[in-house]
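Could you have a look at this structure, given as structure tokens, before my questions?
A single protein chain has been omitted from the complex, and every remaining protein chain is retained in its original position.
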Amino acid sequence: MIEPLDNRAPTRVFLPWIGFWMAIFALGAYCTVLCLSQGLFHTNMNNRFGFGIWIFLDLTVIALGAGAFFSAFLLYILKKQALKDVIGAAVVLGFICYSGAVVVLAIDVGQPLRAWFTFWHPNAHSMLAEVTFCLTLYLLVLAIEYVPLILKNPSLSKNVSLLVFEGQLHKVVVVFAGVGAILSFFHQGSLGGLYGVMNGRPFAFREHFFIWPSTFFLFILSAIAAGPSFLILINKLASKISKKQLVRKEAYDFLGRISGWLLLAYVGLKSVDTIVWINHTAPASGYSASEFFKEASFGTWILFAEIILFGLLPALVLINNRLRKNPLVMIVAPLLVCIGIAINRYVMTLQSQSLPTLPFEEFVLYTPSLVEIGVFGGMLSYGVIVFSLSYRYLPLFPGLQQKAKT
Amino acid sequence: MLPGMYEFHFELGHLIFLGGFMTIGAVIGATLLITLFRSTRIVTVPGGATAIEKESTAGVLHHVGHTLLRPLAGGTLKISLDDLGTRLLGRPDRMRLPKIGQRITEGADAVKLWRKQSAATIVAPVSGTVVETGGHDDKWYLRVLPDATPVEGENLMGAAKVRSWLTSEIDKLQAILSSEDLGLAMADGGEPLPDLPSAVPDADWQKIYSEMF
Amino acid sequence: MGFSVKRRDFLGLVGGGAIGAALSPAPWKGLDDIAIWTQNWSWKPRLPRGPVEVAFTHCGLCPAGCGLKVRSVGGNPVSIHGVPGHPSSTGFVCALGLAGRYFSYHPSRIVEPTIVGTSGQRRGISRKAAVRQLGDWLDKARSGGGHGSVAILDNHPGRVRSLAYRGWLATLDGVHIKGLREDTPINRLRTMLDGPAPELGLDIARARTVLSFGAPVLEGLGSGGAGAHLRGRSDTEKPYIVQIETRPSRTARGADLWLRIAPGTETVLALGLANILVSEGLYDKEIIAQQALDLDGPGGYRELVARFSPKQVSRITGIDAATIKKVARRFASGPAVVIPGVDPGGGPLSAEAQTAAFSLSLLNGDVGRPGGVVARRAIPQEGQLADTVELADVPDGSIRLLIVDGAAGGCAMPTSLLKRKLNPSEGRVVSLSPFERSALHGADLVIPSTTPFENIDEAGVPIDAPVDSMGLTVPSMRAPDYSVDSLSVLSMVAKSSVVPTITELLRGRSDRIHAGGRGSVFDPSKGESVPLTEFQTNGDLWRALMGGGLWTDTSAAFTCPPFRLMGANAAIRDRLPQALEQPSTADRQAREIVLMPFGWRDAPGDGPLPPVMAKLFRETRLRLDSRFATICPKTAGELGFAQGDKASIKTSLGSITVEVVLDPAVVDGVVHVAVGPSTEAFGDASPGKGDQPLDLPSCKNDDCWRVIPAKMLEVVS
Partner (left out) sequence: MTKTTPKKRYGMVIDIDRCDGCGACMVACSLENNVSVVPAGAAPHRGLTWIRVYSVTNKKEYPDSDTAYLPVSCQHCGNETPCVGVCPQSAVDVDPKNGIVSQIPERCMGCRYCMVACPYHARYFNWWDPEWPEGTEHLLNPGVTPRMRGVVEKCNFCHGRHHAAQERAASEGRSEIEPNEYQTACAEACPNGAITFGDLADKNSEVAKLAAGPESFQLLKSLGTEPKIYYLTQRGWVRDMATRTPLISKGQSHD
């Protein structure tokens, strides 16, 4: 029997919490069964909206989950010891984000039983094939990185074989950190490439460098900028809920600083990209940028929100050493960063489909159905449940453990 | 995907794409396999079973730092290493004991022992005043007047708990020894090995001492 | 040395074999093929299997009677193609024709006789009981009323089946009511001729000008392919098409000239054109001098049209005077065809508008001249037949038993009009339609008949055919057991006379044609025609017709008899000058608009729509069904509506809820709503009572419900 760590959430608090999320999870599972057994007509997607809320969600979640690979890269390869406090949580978060995304993708495709065809008949030119390969392999890597954490549960660590295995895994973690970094790098990029390569969709299409469109690089940069911010948010949230100081201030500070600088770089490049797109790429395809933003639902305000309000602003805040000391700022700014990245993924996914390419097609809006939201809720609750269980049973926060021992 | 399929033809893209992913997959797989293989080579602590057998003396308290507390007349306690602790250190090359009259605090460093460039720090099992020190070679001890009686604490245990605790301690030691590439697998002959550092000289003893004490 | 297989050798063999097989393409190929089983169907359609057959027939969905080549697999018609070289359809099939075979499996098909019980609920009964019930009502109707108390509404008048109806009705002192069809107005022209008139047809192909009052000239009026011929732009010989219509229909868009006329002012325009023909002396003076009976004198035609000056006409119709003059001059420049159109949903023009329109043909000397109105030679008929009338001419409350024929197509009629003709206390409606029809929500008894591809019948003679013809709709599908031919129903009920079977009737007509010895027969399998004289026996002709052949008559010279430009009917003649008293649309009151129901040419007026068409029309919005109201942005703005708003259209008889669609080409002050099947509900004709614009009309005259005063109100959701 696996027992919780003795200084974690007591059962009378934990059970109702988990029960609540389990109920939402059950609802999501029901919606999933509907989609899988009867078809995707339960969603509100249509022939103009082949990608709906799920793809948007997947992209966002994977971008936010980038904290996992980036932290591992910084800690194990660049030896940034400040991240030791958060690496456990980062790995679990990454695992949740990626496994959730893969499951939602499987619900999203019309014939999930054929998903393996991507490995069977891969189209080397397809960004989605690249995504699938990277995602699958990286999920494997994340699972491998998650195993040692599980084995650190005191009940499990009584078993010599598991203990030995954990020790051996720990020794090779640097290999997985490296491989994970490569894989993540490529699939964050190829997720961006999904849009940038669409030569038939002037709203999404971007200039190419070698074989990669600019969105390839922008997605990588935005993901590694948002990942640390998301880590801050989740750790702070976990601290708030558990009423324990889980992570040292230095770790937050380091994450905030790195998020800020990367975001600043991203905003700069994104601005350049946008200017090139408006003045060169789109007009060369016969579309003026003003057409893209003429509908109120996707007006220029969304461009402003994405780049300035939820981009430049939090970046400037986070690179300021004095402002980072303020605990409120360290919640608001990372939140803005995460929203900004979500807006970017939303725009790329939904605005590019709302806008017709054919001049006589109509502008179409899309709202997700209850079933789609249900599956979304299911994935969210899955994340909360896995994180809560990890928190309760596994030494996610080495800092917390030390404190208990002394 | 493969030759023989309908209208298949290899392109450079296929080679780069598949080659890249297969390489990465191979790295992940190979690393995992090596790790699994290594994990199967479990090193048994020589004489571990005997060490457990010997530690069941009634009336003696064990501390998690591998020290024993024997009540002496006059309310004083004799502190010494337990059997496993003794085996771990074998015959120390050098030792530093607290001075008589010095105060020691439960959980704080009390004794430091050296063996082959590795140092072991022994924490005090109880708070009190040292009234006597003694011994030589591997047979050192402290006599302490505890601050409070009866002596109790969450890190102290009686005979009832000792067996299971000691088993896990030996497992822990096994795991540490196993996870190192010692290139040997020792059978547990059941014979007491009084000096582990001599038996397993290649192990990282500094690490073992910091983990065990 | 003996050969022995050791365990080790055996394992080696198996292992080696396994490795070898794994390296071969076989497992990859195998795995690739099982992919097909990984698909998750819950329901897998089974494709028809069996012997392939090709047969020829004619389409029974509308009077055009296009030639069809039907490919069947295992007895199921799996595809329909046109017959190249066919004398009237020339290889064309419309969208409805392509999909019409799906009617047989239409979800709204009635699969058993049903009766409305005392509680108002519809319940199924046996056919025997249904026939007995029909017999009872027949006896009651005959005993309770006089002439016309029994009537048959014939959706496809002019077939031999219609003759059988009339023969049966003659024994009951009943009346035969002609259902509305696109060729109905031509009968108006016949009444304007003094004395017995032959069957008439329009020679559109050779006309110089086509003056269409809202007829779907380019959308499939008349013989198949006629529209395409007219549309062909490289053809310099094609007639100049003037479309007079309120609605931006496909014909209006494609016409050479579209006159966007104010609603209900067609009479004024026709008489305005006549005014110019008369005042400028453009009419055929020779014929008018010899044959016109009412040109001059007090109350004569000349006096009438003199009042319709271009200025007056322009004010009322909204068409500028110069254009009216231009059209009149073009019209007079050669043979012209005037078509007072019947809209499948909006119904016919008023009687006076039809009269005024045809007076132009008479003025122009087009009756009896090639490129105008031509006469068809008749095949002699025998036996005593009941009168045939139009529904408008039936006295209110006179019908005690109305039997509605189940033919496809036709045009929709207002529910209120049909109801009014029934005896208020005892009037009963028996429908022989295979479907629920919107106008027949309240049919007391339904005995479902066959659908067009299941029964043998006579294909129509299109309105633009200059000669008579006979083609058969040879069944290409087996009729289900629950369906029954309408004549069989009558013979089951008949007590005093024997009703012939449809085959006997058709064979009889075929034999009479053979006896006449005129014309030629088209062989669809060869694509050529041979003279009828080459058919030795009447059996040979019958076999040719059953094989999808088409007999066509020879044309005959026709001299126009004396005629009355204002018609013989005094009531109509009196109504003509009143057209001037109409207010112009500019005088429209605030929030007062007119509702103009209309029907799509290819979505049968009150019948269902094949599901595939319903789907395509809904997806593409090429045809907006009765859930949508088209209105011009200006009027919408005044009433406070924007694109996509929900609105309620109210008349004195009720209201419907619609979605507003803006179209700047629509006339100010008019709201157009389509009549017909819903594209939402698998093309069902009557998803629910009270949601069709034809449930709304309330008109002065029975013969026209095109323009309905209405109010358009916001729907508060």
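Read from first to last, the chains carry the letters A, B and C; within each, the first residue is number 1.
Simple rule for what comes next: a residue touches a chain if its C-beta (ideal position, glycine included) is under 8 Å from a C-beta of that chain, and two chains touch if they have at least 3 such contacts.
What you see is a predicted model; the values in this text were computed from it and never measured.
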Chains on display which the left-out chain touches in the complete complex: A, C
Which of A:Pro122, A:Gly189, A:Gly227 or A:Pro395 contacts the chain that the document leaves out: A:Pro122
Contact with the hidden chain (one of A:Trp21, A:Trp212, A:Tyr287 or A:Phe310): A:Tyr287
Chain not shown, touching residues in chain A: 38-41, 44-51, 108-112, 114-115, 117-118, 120-123, 125-129, 131-132, 194, 197-202, 276, 279-280, 283-288, 352-353, 356-361, 364
Touch list for chain C against the chain that is not drawn: 35-36, 39-49, 73-74, 76-79, 81, 92-95, 98-99, 101-102, 104-107, 218-220, 224-225, 227-228, 231-233, 248, 250, 253-254, 258, 260, 602, 611-623, 632, 663-665, 667, 680-682, 684
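To be clear about the criterion, only the chains that are shown with their structure count from here on.
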Geometric centre: closest chain by C-alpha means: A
Top chain pair, ranked by number of contacting C-beta pairs: A-B
Inter-centroid spacing, chain B versus chain A (mean Cα positions, whole Å): 40
Distance from the mean Cα position of chain C to that of chain A, given in whole angstrom: 61
For chain B, residues contacting two or more additional chains: 1, 5
Sites on chain C at which at least two other chains make contact: 32
Chain A partner contacts - residues on chain B that touch it in the complex: 1, 5, 11, 13-14, 16-18, 21, 24-25, 27-28, 31-32, 34-36, 38-39, 42, 107, 168, 171-172, 174-176, 178-179
Sites on chain A touched by chain B in the complex: 119-122, 124-125, 129-130, 133-134, 137, 140-141, 144, 158-161, 163-165, 167-169, 171-172, 175-176, 179, 182-183, 406
